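Quick notes on the structure that follows.
Complex shown without one protein chain; remaining protein chains in place.
What follows is chain A.
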Amino acid sequence: MIRAGLIACLVFAACSAPPEENGAPVREPLPDDIKRSGTAFLQPDTRALQADDFANPGFLWIDRGEALFRAGVDGSKACAACHGEDGADLAGAAAHYPLVDAASGELLNIEGRINQCREQHQSLPPLEYESDNLLALTAYVAHLSRGEPVSVDVTGPAAQYYEMGREYFFTRRGQLNLACSQCHNEHWGEKLRGDTISQGHGNAFPAYRLEWQTLGSLHRRLNDCDEGVRAEPMPLGSETYKAVELYLAKRAEGLPIETPGVRR
């Protein structure tokens, strides 16, 4: 009996030991005193571009989002009809996403909430993930929370999604066999060729990435990181990426929303 247990332990330890069992860091978010937004790791010119509301290319999407927000489509009510002409009622809301929708029990990020409003309150079809219109509305809504500290609820029905996201963050994957935590917890601040590895926070998304030549969602960035380790990426908008988004938001707690960010 004891021997069987010992063998089981051996098997476990040799194949899939979680990092803490091999003396690696415990699975905790980074402590507050070292927590820094990705903006802190940018080259000065990229940081300056983000800081200038007139030069920041992300504002093309904010403006487009604002126009969409005010316009009723096909005779449906405009977002502004329910949420205030300048979106005033939504100020601060984005800082608390993702969250579990009380009615459906589903994990919703901003994109999901907007599509829910379209379906339930505007009788319009959902917008496709990563489409310019959904990015524009998402960026506009997130931008209404600029400066607001990220603060999400990971208790109750959200707890299982938080665990799912945390598991993904600490699991090695891909041909290169790397976990998110290995780059963003253990090696942030170091140089991966031209990039300084940041702590991997999502508080500036959707963000304009120079490499994309367009604005993109957080899920698109996660997709890039997964492809970077030659893993099969998850679909944008999938429950897995939404769960990772929730874990990242909890991990970024207290950092201000910076949408629209500018990245290399």
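Throughout what follows, contacts are C-beta pairs under 8 Å (C-beta built on N, C-alpha and C of every residue); 3 or more make two chains touch, one makes a residue touch a chain; residues count from 1.
By definition in this document, contacts and distances are computed from a predicted model.
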Identity of the absent chain, which is to be given by its UniProt protein name, from "glutamine--fructose-6-phosphate transaminase (isomerizing)", "Na+/H+ antiporter subunit D", "Sulfur oxidation c-type cytochrome SoxX" or "ABC transporter ATP-binding protein": "Sulfur oxidation c-type cytochrome SoxX"
Candidates A:114, A:178, A:204 or A:252 - the one touching the absent chain: A:178
Hidden partner chain, touching residue among A:48, A:71, A:192 or A:210: A:192
Residues belonging to chain A that touch the chain removed from view: 3, 6-7, 10-11, 14-15, 17, 19, 22-24, 171-178, 182-183, 186-187, 190-194, 197, 226-227, 230-233
